[in-house]
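Below you'll find the structure I mean.
With one protein chain held back, the other chains of the complex are shown just where they sit.
Showing subunit A:
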Amino acid sequence: MTLATYVRKRVLVSIPVLLGVTALTFSLLHLTPGDPVDAVLGFQEVDPDVRESLKAEYNLDRPVWEQYLFWLRDALVLEFGRSPITGRDVGATIADRLPYTLVLGGAAWLCSLLIGIPAGVVAAVKRGEPADEVSRIAALAGIATPNFWLGLVLLFVFSVRLGWFRVIPPDAPLLSPATLRFLILPTITLGTASAALVARLLRSSMLRELNASYVRTARAKGLPERTVICKHVLRNSLIAVVTVAGLQLTLLVDGAVVVEQVFSWPGMGRLLVGAIGQRDLPTVQATVLVVAVSVVLANLLVDIAYAVLDPRIRDER
């Protein structure tokens, strides 16, 4: 099987999963205690005629499966209705907020790999030496530190005391130098634990691979040690790391809920927390859907990364 066939297959398999996700998100409306109309109205008192007309407007008088299909059709074109709280179009709000979360999450993820992978390689190659010990202790500290605490400490030390960074995001476009500079602390906060995890995982998986016979073959060929490690050993070791790196991608979204709160970062995490507090159901629904879809996509990317790294996986299934 070629890589292209494999990718096509994985994408097709993701479709039922996505449908399941939408069904679950849709049922939020009906699983919430009380009348869905209340949810749509934001739990305000209105007279019965308005209720009836709203029911008709939102198709709430139709069977549930039909409602789901209507909702799904709207969701496909990113039409999530208006927020009863702000009166704004939910789709537009999400379009505003999503880039913030993507930039923060992406930066943190990249940072965790850029620090985690070299740290893991060095720890494995210099096993038992001081570099390994330093990496071990740093990783332990990184994993054990809760990110909201780390965020507050960084904010206090570097923003409040030293004044190197702003305390709240600047009023500038997302990709402007000022905003990107502000992004440094949240990125470190969100990326630290992942970097530590990646480093530890890569170290143990490399130590296992270093004992493999193909490593001896590579050395017996007369390849430089650097090539042996970075070409032969690393690629095999990364297969174990990819699983975790993929899971981290979704954890970064979770973590963002907390970190965005600490740094007043206007992303999806804060949007979700605010919407839940205000019982803004359409916004909650849309946010959860976006997060859920991104988790499914992250898993798809992990599967594809496996196949790129290890040709044997393409031939399975």
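One rule holds in what follows: a contact is a pair of C-beta atoms (placed from the backbone, for glycine too) under 8 Å apart; a residue touches a chain by one contact, two chains touch by 3 or more; residues count from 1.
We take it that contacts and distances are computed from a predicted model.
According to its UniProt record, the chain left out of view corresponds to "Oligopeptide/dipeptide ABC transporter ATPase" among "Anaerobic glycerol-3-phosphate dehydrogenase subunit C", "Oligopeptide/dipeptide ABC transporter ATPase", "Sodium:solute symporter family protein" or "Acyclic terpene utilization AtuA family protein". Checked against the full complex, the one of A:Gln67, A:Ser194 or A:Asn236 touching the unshown chain is A:Asn236. Screening A:Leu102, A:Leu223, A:Ile276 or A:Val293 against the full complex identifies A:Leu223 as the residue touching the chain left out. Taking the whole complex into account, subunit A touches the unshown chain at residues 212-214, 216-225, 227, 231-232, 235-236, 309-312, 315.
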